[in-house]
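All protein chains but one are shown at their positions in the complex.
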Amino acid sequence: MIQLSNALVSVSHVGDVLLTMTVLSVLLSLGSNRLGALVKIMAFQGIVVSLIPFFLEHHGQMSTGSIILLQIMLLIKGLLIPGFMYAAVKKIKIKLEVEPIIGYNASLFAGLIFILLAAFITNRLQISLPVKNELLMIAAITTLAAGLFLIMSRHKALTQVIGYLMMENGIYLIGTALAKQTHTMYVVEFGVLLDLLVGIMIMGIIVHNINSSYDDVDTALLGQLKDN
Amino acid sequence: MESILSFCFAVLIAPLLPAVIQKVKAYFAGKQGPPLLINYYTTIKLFKKGSVYSTSTSFVFKMGPVVGFTTSLMMLLFFPMGEVSPLLSFHGDVLILFYLMGLGRFFTILAALDTSSPFEGMGAAREAFFSTLAEATVFCILILFFRLTGSLSFNEFFSGPHAMNLMGEYGALLILVVVGLYIVMLTENSRVPVDDPATHLELTMIHEVMILDHSGPDLALIEMGAWFKLLFYSGFLARIIDPFHSENVIVNALLFYAVVIFVYVTVGVVESITARYKMNLVPKFILTPFILVFFVTILTMGVLQ
Partner (left out) sequence: MDTLFVSMAVIIAGGAAGLLLCRQFTLMKLVAIATTSVGCGIGLLFTVPKLLSGGAELAVTYNWLHVFTLAFKLDSVSLFFLIPIFLVPPLTLLYSFHYLENKDKKLRVGVSYFFFSVLVASMALVVMADNMITFLLAWELMSLSSFFLVMYDYEVYENRKAGYLYLIFAQGGAMLLFATFALIYRHTGSFDFASFASIPDASKLLVFILAFLGFGSKAGIFPLHIWLPKAHPAAPSHVSAIMSGVMIKMGIYGIFRIYLLLDAPTPVIGQIVLATGMVTGILGVVYALAKQDIKQLLAYSSVENIGIILIGLGIGMVGVSEQNQAMAFFGFAGALLHVFNHSIFKSLLFMGAGSVLHKAKTKNIEELGGLMKRMPVTGRTFLAGSVAISGLPPFSGFIGEFLIYYGAFQGLSSQNLPYIMTILAIVSLAVIGGLATACFTKVVGLGFLGEPRTAQAANAKESGFAMGFVMSIMALACLVIGVLPEPFVRLAFLGIQDVPAAAGFNTDSFIVIIQHISKTAALFIGLLLLVSLFRKMMYVKKEIGSGPTWGCGFTQPTVRMQYTGTSYAAEMIGFFKPFVPVKTVYTGIRKIFPGKTTWESEVVDIAESNYQLRLITPMLTLLGKLRWIQHGNIQLYIGYIIVAIIVLLLFL
């Protein structure tokens, strides 16, 4: 009598859901005003983004190697990096407010403009893409642009790292969209990710040091280090 | 006949459901909470009472509750509650209905300003501002639904080959719509985290402070209007979420109301685990769903067509 529609089972459907989730997380991060919440959103985004390749139809059957690579990636993006950052947020006693240079409302509108631009760029690129997945392209470009925007528009060093991470997610998605052969791409991506992980660890140390010598982690204070 | 019954049922059950929210909140607080029928008792009590009117007020103050109640009632007349086609429906009804809600708001604000109380003026200003932002989201949702179903009426949104359902062909897109609509629901019905009617200070309220000076049957009308409005929005959400479909009308209606109750429960959970936003962060909270739904409308441009 009661029938559950089986549309959810379709693989590409899940892919679409994940992509929409990515954009959702991008927009949430633009409007987020607490550092802790921002890190959590990034963790969510990391997980979603690393899951996406599993559900893309055009990647077909994956080799065991790439599956393992993807799993490690999921671990790093979704757990390790956000974990380090969360620890940093908790450890250094700083104000947990994000301190935007461009206000939250304006940032959200900027997000809207990125989406529009991404849609237009995707429309342009459509012909040259190997496989047609416009949603993937739009999500990727939006994530990338929003990451850059976050770096540009927030004061704190931590938010800049988060912006960088988001940009990296965007690049990763673009890579997924462009690549037909999965394996090689993930290796490159994996290298980048390891770099990033090390970067975050170093950042944790540096931020801690800035904090102890400047009593704040505002990047504006780094300006004091410049040559006069 | 079914439509009339469904409408009557919706009107009758509307006061019951908010008690679910109270129950959930009480559960989180480790209390027993009020009885489920609390709102019926309150309504009857209020209708038995007389009223005290401020000497500052004019006839507009008395019109506020009446207009607000009537506009909310109109929503129920046009909305397909319980998967039964509504009493009235025509192509384009969503436009006039959301504008009628605007009329209700117009008179609620005027009634608040009529008391010449600075607190109520403050609440009125916030109500006017936040609902404007929420309206943008609502119209974005209407745009999307028109694009996908080619219709402009509540009934047609949820019937026909392209019915708007999470399990349907556009499910991925509708997730964001559900998120957006949920936030709109919280905003329009003055729930946490936009508004907290339970705070100790009138300065920090929105809707509750606007009706400070209403009493007796007037207050009862306002409360009932608010319950209808909440039922309408959660019904709207439930129609999108509702994964079940059955041939039997009654089973369908029951399942629908189960989903509605689920929506109410989530509202209760949200109220229990979050605090109200700082007032200057509320616009950001209301803008997020607008951007989300706008994103979805952009996606329909070439992606899923």
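Chains here go by letter, A and B, matching the order in which they are written, and residues are numbered from 1 within each.
In the analysis below, a residue touches a chain if its C-beta (ideal position, glycine included) is under 8 Å from a C-beta of that chain, and two chains touch if they have at least 3 such contacts.
Everything numeric here is computed off the predicted structure, so don't read it as measured data.
Novice: Which listed residue (B:Ile143, B:Val179, B:Ile261 or B:Leu281) would be found touching the missing chain in the intact complex?
Specialist: Once the missing chain is taken into account, the touching residue is B:Ile143.
Novice: Among A:Leu75, A:Leu96, A:Leu116 or A:Ile151, which one touches the chain that has been omitted from the display?
Specialist: Only one listed residue reaches the unshown chain, and that is A:Leu116.
Novice: Hey, which of B:Leu95, B:Ala198 or B:Leu254 is the one touching the hidden chain?
Specialist: In the complete complex, the chain left out is touched by residue B:Leu95.
Novice: Pick out the residues on subunit A that sit against the missing chain.
Specialist: Here the touching residues of subunit A are 105-106, 116, 120, 123.
Novice: For subunit B, which residues reach the chain that was dropped from this view?
Specialist: Subunit B touches the chain not shown through residues 47, 49-62, 65-67, 69-71, 73-74, 88, 90-93, 95-96, 99-100, 102-103, 105-106, 109-110, 112-122, 124-126, 128-129, 131-133, 135-136, 138-140, 142-143, 146-147, 152, 202, 212-213, 216-218, 221, 283, 294, 297-298, 301-302.
Just so it is clear, only the chains that are shown with their structure count from here on.
Novice: Between subunit A and subunit B, what is the gap in Å from one C-alpha centre to the other?
Specialist: Computed value for the inter-centroid distance: 34 Å.
Novice: Please give the residue numbers of subunit B that touch subunit A in the complex, ascending.
Specialist: Against subunit A, the touching part of subunit B is residues 165, 167-169, 171-173, 175-176, 179, 243-248, 251, 255, 281, 283-285, 287-288, 291-292, 294-296, 298-299, 301-304.
Novice: Write out the stretch or stretches of subunit A touching subunit B in their complex.
Specialist: 1-5, 7-8, 13, 16-17, 19-21, 23-24, 27-28, 31, 33, 104-105, 108-109, 111-112, 115-116, 119, 123, 134-135, 138
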